[in-house]
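A single protein chain has been omitted; all remaining protein chains appear in their positions.
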Amino acid sequence: MNLTGDTEAFDFAVIDSRRSERTGYPEAVYCAGKTLEQAAGIIIRMREQGIPVLGTKAEPALARRIALRFSEVEYDVLGRTLTVGTLCSPAEQQGLIAVVTAGTSDLGIAREAVRTAEFFGSKVTLITDVGVAGIHRLFNRLSDIRKAQVIIAVAGMEGALAGVLAGLVSAPVIALPTSVGYGASFGGLSALLGMLSSCAPGISVVNIDNGFGAGYQANLINKLACSQASVPPWEQHQTP
Amino acid sequence: MNLTGDTEAFDFAVIDSRRSERTGYPEAVYCAGKTLEQAAGIIIRMREQGIPVLGTKAEPALARRIALRFSEVEYDVLGRTLTVGTLCSPAEQQGLIAVVTAGTSDLGIAREAVRTAEFFGSKVTLITDVGVAGIHRLFNRLSDIRKAQVIIAVAGMEGALAGVLAGLVSAPVIALPTSVGYGASFGGLSALLGMLSSCAPGISVVNIDNGFGAGYQANLINKLACSQASVPPWEQHQTP
Amino acid sequence: MNLTGDTEAFDFAVIDSRRSERTGYPEAVYCAGKTLEQAAGIIIRMREQGIPVLGTKAEPALARRIALRFSEVEYDVLGRTLTVGTLCSPAEQQGLIAVVTAGTSDLGIAREAVRTAEFFGSKVTLITDVGVAGIHRLFNRLSDIRKAQVIIAVAGMEGALAGVLAGLVSAPVIALPTSVGYGASFGGLSALLGMLSSCAPGISVVNIDNGFGAGYQANLINKLACSQASVPPWEQHQTP
Amino acid sequence: MNLTGDTEAFDFAVIDSRRSERTGYPEAVYCAGKTLEQAAGIIIRMREQGIPVLGTKAEPALARRIALRFSEVEYDVLGRTLTVGTLCSPAEQQGLIAVVTAGTSDLGIAREAVRTAEFFGSKVTLITDVGVAGIHRLFNRLSDIRKAQVIIAVAGMEGALAGVLAGLVSAPVIALPTSVGYGASFGGLSALLGMLSSCAPGISVVNIDNGFGAGYQANLINKLACSQASVPPWEQHQTP
Amino acid sequence: MNLTGDTEAFDFAVIDSRRSERTGYPEAVYCAGKTLEQAAGIIIRMREQGIPVLGTKAEPALARRIALRFSEVEYDVLGRTLTVGTLCSPAEQQGLIAVVTAGTSDLGIAREAVRTAEFFGSKVTLITDVGVAGIHRLFNRLSDIRKAQVIIAVAGMEGALAGVLAGLVSAPVIALPTSVGYGASFGGLSALLGMLSSCAPGISVVNIDNGFGAGYQANLINKLACSQASVPPWEQHQTP
Amino acid sequence: MNLTGDTEAFDFAVIDSRRSERTGYPEAVYCAGKTLEQAAGIIIRMREQGIPVLGTKAEPALARRIALRFSEVEYDVLGRTLTVGTLCSPAEQQGLIAVVTAGTSDLGIAREAVRTAEFFGSKVTLITDVGVAGIHRLFNRLSDIRKAQVIIAVAGMEGALAGVLAGLVSAPVIALPTSVGYGASFGGLSALLGMLSSCAPGISVVNIDNGFGAGYQANLINKLACSQASVPPWEQHQTP
Amino acid sequence: MNLTGDTEAFDFAVIDSRRSERTGYPEAVYCAGKTLEQAAGIIIRMREQGIPVLGTKAEPALARRIALRFSEVEYDVLGRTLTVGTLCSPAEQQGLIAVVTAGTSDLGIAREAVRTAEFFGSKVTLITDVGVAGIHRLFNRLSDIRKAQVIIAVAGMEGALAGVLAGLVSAPVIALPTSVGYGASFGGLSALLGMLSSCAPGISVVNIDNGFGAGYQANLINKLACSQASVPPWEQHQTP
Partner (left out) sequence: MNLTGDTEAFDFAVIDSRRSERTGYPEAVYCAGKTLEQAAGIIIRMREQGIPVLGTKAEPALARRIALRFSEVEYDVLGRTLTVGTLCSPAEQQGLIAVVTAGTSDLGIAREAVRTAEFFGSKVTLITDVGVAGIHRLFNRLSDIRKAQVIIAVAGMEGALAGVLAGLVSAPVIALPTSVGYGASFGGLSALLGMLSSCAPGISVVNIDNGFGAGYQANLINKLACSQASVPPWEQHQTP
């Protein structure tokens, strides 16, 4: 029997090395749909080119594999994020993003958002378990939440946290639905539809369980707010 | 051409005349799926047998048709309810049900619930436009809401009102999703799924736009609460 | 490799210690979406504060973990409920709730409802396997069912039990759809939609497999019926 | 401007003139998706070839158009069926099919089934408004229903009638879901899923609002049965 | 730790011992949603009462458990059916049902239908892998298929076999969609919707993967037919 | 009151004038989502630049408006296509595409495909009403169908025509689902899913009712087959 | 006949007069689900209190009604927005938002977004008809798009514009799916799911056709970017 398909060299991925030029930040690596070999190959190749790497939806086995090669690996067990190298040191983090979760079960996805926003250079505060079923818990933390330039509202089930928050603050809210729940939650669909349908303005929504996307978008907005860039973005790039 | 099918006598409906014995209340008439002739025929037949009638989802033309025959017709334009005769006078109404709406657009369905509960003998208070996007409006009315034995929470879009309310009160909440909204509201689906998925206990849900069902169920519960029936229900009936 | 995310102290949950004040009952713990460490941490913390705890969707491993710490653990294998401590002794249980199941396969979810209602202080009778495919089995038990103040109808597949029951009794029916079935049952969707669409009034519905929600709501209603509370609920709380 | 597309001769349809040979019965004409010209053209062409025609989902305008050409047109206003000519006279109708409806709103679709089965040569009895919300109405008619060789159960909303009936009779049940209902009925989906998911055996299901399909299938089965059983099924059982 | 819920006596099921009287046949046992203890308990109890038992969706472990108690167990590995005792010996089987499958992957579900129909007393012929992608394979077997009184068409994916067959035969077709396929097959949904939407009359449909339901319904119809038609249907037509 | 929004000059559309260079053919105009003013504006602008125009999903009023300006308008009533000018005369049409419809109701969408393919330069033969419910009608036309280089199979309801055809021919089949049908057809969903799930290879599918897309794709393929292009496509363009 | 329900005074709405304090901007009025009387009543009441009003999804009849009372009404025919009074004069508009549409049919929803963002004080540039089917049109406008602080990508059908844009710019992208399209577009669902699933980071999504929500969110973000607020938002409010 002749085997093919698993011994190919590095022709399964094209590193988007000019992404930073176009969008201001390097690529991150979504690890879930890839074989361990593919994900490790991409991460190692990027790091060898000097690019700090954020991997998301990463299994512990992948982190262990990468740690054999580089010592600077950080792996977050709950959030399943992996970083190799530092794009922005804690001291350089700017502004403030509040990541607010409805329940304990949303914590893994929330941490994915936290780690993403920190990696790309934002300060983040995490406020957990303040869902609307006990709304005084939210009011107790409101003054902290209002200090942020951007808010990420993380909730499964009915996802009501995003709408309630948006009616209480002046910052934009990034709604992050999670697949927490069962039955009519339909894997996060109820939270997603609720967040999209909310009558409170000032909300925009990312994919179910997409902590990375929420953290990335919040970082973009936070950076707009906290720096008066001396060179505006449209004068820095000539791409594509 | 020979026509059939529209001149049949009264063989299109069977009045459930023993429903009161079994369930404590007479049948109501859901008018939406019936021809004007069928709906009018059933209502008139019931009223002639002395049964007070509640018609729901009734068009004005039906009300006008019935008003040609009976003088005691009441028609609610927004709620599209029709009553012919009185099961329970305002003075006999008992207990208290709070019908609470998220927005102005929910008012028609809310009034269907109000009129249903009143028809079957409950006192009702209607509190409108206190949705979660401006949650202080809800807190302003909370002391009134807490006076009720049962609460009906009426909301479209993300339907978050039910979950927030259930975390603030000790009374059972009947969640009534409405088809208010567009896009990802999918005709009330987002509100329905959100209400079903709510992490706050003390909620049960009726069909989208089913003001009648919410009002009926709330009346059953309210009656349990407000009277110590001398003859318990299980000794009154021998059916079927 | 540096690990984060699993060694955090108790910042993953906020115990809603004033829930009893607002709603009359303490929080329960939904264990399914949490790590074993999180669920155990919350339960132990609550119990240490003197709060009797009900955990739902709990795995045996969690029960064993809690039993290492407290001797008073009760675990229901079929219903996957866990209790630590007693809110209300059997002697103090009041009123009557009938939990009625369509089939043997619905028994696990039904027991979750039974244990919840008992925990919060209701008497419960469980009547099993009386689904509509052999409707005489239901009629045989009807006089027992009619003794209850509230009825929980537990059914998967087409969920017809709720509508049939509601046409036969004067008590409110809480419909509890289960994910029993296959193919066009779509994980409980057929039962859920059927129960929501039922033309029989007097039904409200909880989430698929939400035995806890049904038991909690039935307990609220049952309590309304069986006690003339000397101090009405709206005079007991000043929250939030 | 040059117009095309509406003046084509008879190349838009191919009459399946050998259908009777293969399946025992001639084609029927589904009129809903066709222009008035197309539907009329097909019906007239078939009738001119001597084939008795059944048209379904036919608008009154079509019936009037056909009546200009043939005198023998019968049009059923509620069921929207149209017949031109007779395949089988009332005297030749055999066996017995019971068409049983849950509510008045299901009557139009039920009549489509009745007219179809009669057209193809079955005797039919129509029993209306015996839905499960008032189940004694069904028991009152059970001895009549049990006389049939085949039963068509017509219901919208939760569609529970089919499952209840199948548990009470020995004849096969054809379940015919209707689009009666609103909200979570989703245009007949709740009835369809419920009927498919029913735990009672002896049910098979046709498309939502497909009165024609139910009537046709019931006629096929009825004809199989009507040859000569010496002891008719309704004299064999006395249950329940 | 106190355990409850798994040591209950036989209160989890109510054997419908009068089902034969009402419907002509004893109950079958759907094993999939039950614990091994529950399924075994029900089967043993029924067999002890002298009732021959058909179990469906049964795992091999259940068969082995039952075989410890009764020697007469038959277990079909592909179809996952289990029989204990005989309702009708092979010699007593009557009429003819053709079970026709589109592909090899549909064979398990098809065998569930075969075993069910045989158990209840029908002769069955199984014709496999004649799906519409190679339609001559179907024509090669058509004369065999036309000998049957009833036809079960088993297909996943697009489910086209049912509609094609129904246009070629005079017998009623029971369409049995299977969950064979992937992607847009959505677990059998594409086959189910296609079979329901078929423009060919003479089809009724059972639930996805419901071999039992198809076999049961086909047996009911076959029994109606098998008395004694002097000219069998397969000698009446020569088409196409 | 100040009105805005309907008097803007031509800034609502950007004509893709280099589309021919890149893809070989000019843009067509999808008229359905546009106001009459927008659609007419775009068509007139394109024609004034000398581009022959095909408009799809066009209402008669639009055709009349365009006919006021240009004399060369052709409008197809059933297919709702509009052409202004000629890209390719009938004499220049090449190869052969067979457009095959399941039923008369599919004819409008089929004609949209026919007119599109002809406009872009293919010969087309239209074969109607040969759906699988009477499959001999298809066999009667098979020799004609086999003359085509590409086949478009147009069907609503269960959409089985595509799979049956693909098993009988060597040409690629473009499956074109239509929204013909009701109930479980769900606006063409059943045909779409069936065509996508077909086990016969050699099928690819376009959007529901997308006659234009099917005709365009078939023309591309047909052209590949019928000409040995002296200048290969990749040497003709330097875009973008 | 006694009519109720349409003569109520102003108890159908509660103006959220402290919204500006909490969120920085006054309420807007969603007109679609309200009767003309309700919408007009709310708008007039707000304007009388001195609040500049933005109404969305407003019919021309509503605009005409309001224009009878106030002279300062602006109505956008395509975008169906209505303004009464000015929150922010054109000279005061700050920053820059680019609203980019895929096609002409998306223009109405795009204009709703434009008018909303302008009303709340942002400068806006509208770039139309640059969808991905002719991607050079997008590149031609890229330098203009890159000048914006925030980008709104408006697209129906497959909604690919958002993902392509997000890979080319450093500004956050608000994706606004529209219901443009037919068949498998399912009323905007395909665009919505595509935008949510995009692998390009830097996107967040609002409801289908929610031009208001996109414009509002973009304005919030744009304002963060263009001003260094001397008093930070968390020091301005003490609510609720």
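Note that the chains are named A, B, C, D, E, F and G in the order they appear, and that numbering of residues resets to 1 at the start of each chain.
Assume a contact is a pair of C-beta atoms (placed from the backbone, for glycine too) under 8 Å apart; a residue touches a chain by one contact, two chains touch by 3 or more.
Keep in mind it's a predicted model, so treat the numbers as computed, not measured.
By the touch rule given at the top, the unshown chain touches A, E, F, G in the complete complex.
Remark: the omitted chain is touched by one listed residue; of G:I127, G:L168, G:V206 or G:C226 this is G:L168. Taking the complete complex into account, A:G188 is the one of A:G24, A:G163 or A:G188 that touches the chain left out. Counting the whole complex, the residues of subunit A in touch with the unshown chain are 1-6, 11-14, 16, 18-19, 22, 27, 30, 32-35, 38, 42, 57, 177, 179, 187-188, 192, 207-210, 239-240.
The chain not shown here touches subunit G at positions 102-103, 131-135, 156-160, 163-164, 166-168, 181, 183-186, 189-200. In the full complex, the hidden chain is touched by subunit E at residues 63-64, 67, 73-79, 103-105, 107, 111, 126, 128-130, 133-137, 139, 156, 180-185.
Quick note on the criterion: only the chains that are shown with their structure count from here on.
One of D-E, B-C or C-E repeats the interface of A-C: more than half of the contact pairs, counted by residue number, are shared by C-E. Centre-to-centre spacing of subunit C and subunit F amounts to 56 Å, using the average Cα coordinate of each chain. Multi-chain contact residues, meaning those touching two or more other chains, occur in subunit G at positions 19, 22, 30, 139, 192, 207-208, 239-240. If the chains shown are joined wherever they touch, the resulting network has some other arrangement, not a path, ring, star or complete graph.
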